[in-house]
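Of the protein chains in this complex, one is absent; all others appear in place.
On to chain A.
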Amino acid sequence: MVLVLALGDLHIPHRAPDLPAKFKSMLVPGKIQHVICTGNLSIKEVHDYLKTLCPDLHITRGEYDEDTRYPETKTLTIGQFKLGLCHGHQVVPWGDLDSLAMLQRQLDVDILVTGHTHQFTAYKHEGGVVINPGSATGAYSNITYDANPSFVLMDIDGLRVVVYVYELIDGEVKVDKIDFKKTTATTHSAH
């Protein structure tokens, strides 16, 4: 029962001052085991804040990130699942499923998490699942209009993942979930 928080595109301080208060009140330390962030934080203070939620933090570089040392892509294994992380501005056309599927095959992961579009989506294709957690602050984007703040929490339990989608719509937090099962177990390689 591993909880993984996936979020990104906060664009603090350029496009948004902070996470919505309702989100912040829910995100308390001690509950989440891993945090994966697609990028565009953009400053170190946000990095530190995310670090307080959970010590295991993974970030990939977005085009507005001030810290240039983040990698372009990252893969990690949690439980039986392999997760891939990438900001998404590198994959053109932005948000296109086929291109993202190509990236997923390239990284060889079950779940690919990307951002950049500031729009929550969750696709399934033959190679696996692609999840876009959207923008956690609902920051302005030239692709998506009226983006709602959103993030994703994954509960990985054996071969099953329950994806909880948290969205702030009209000032209220709405939570939905998506179930996803994997058929074969991953053979673990030393990480």
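Operating definition for what follows: a residue touches a chain if its C-beta (ideal position, glycine included) is under 8 Å from a C-beta of that chain, and two chains touch if they have at least 3 such contacts; residues count from 1.
Criterion: contacts and distances are computed from a predicted model.
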Exercise. For the chain that's not shown, choose its UniProt protein name out of "non-specific serine/threonine protein kinase", "Zinc finger SWIM-type containing 7", "Cytoplasmic tRNA 2-thiolation protein 2" or "Rab-GAP TBC domain-containing protein".
Key: "Rab-GAP TBC domain-containing protein"
Self-check item: Contact partner of the left-out chain, one of A:P17, A:G30 or A:G171
Solution: A:G30
Self-check item: Chain not shown, touching residues in chain A
Solution: 1, 3, 25-28, 30-31, 97, 121-126, 129, 153, 155, 157, 162-166, 175-183
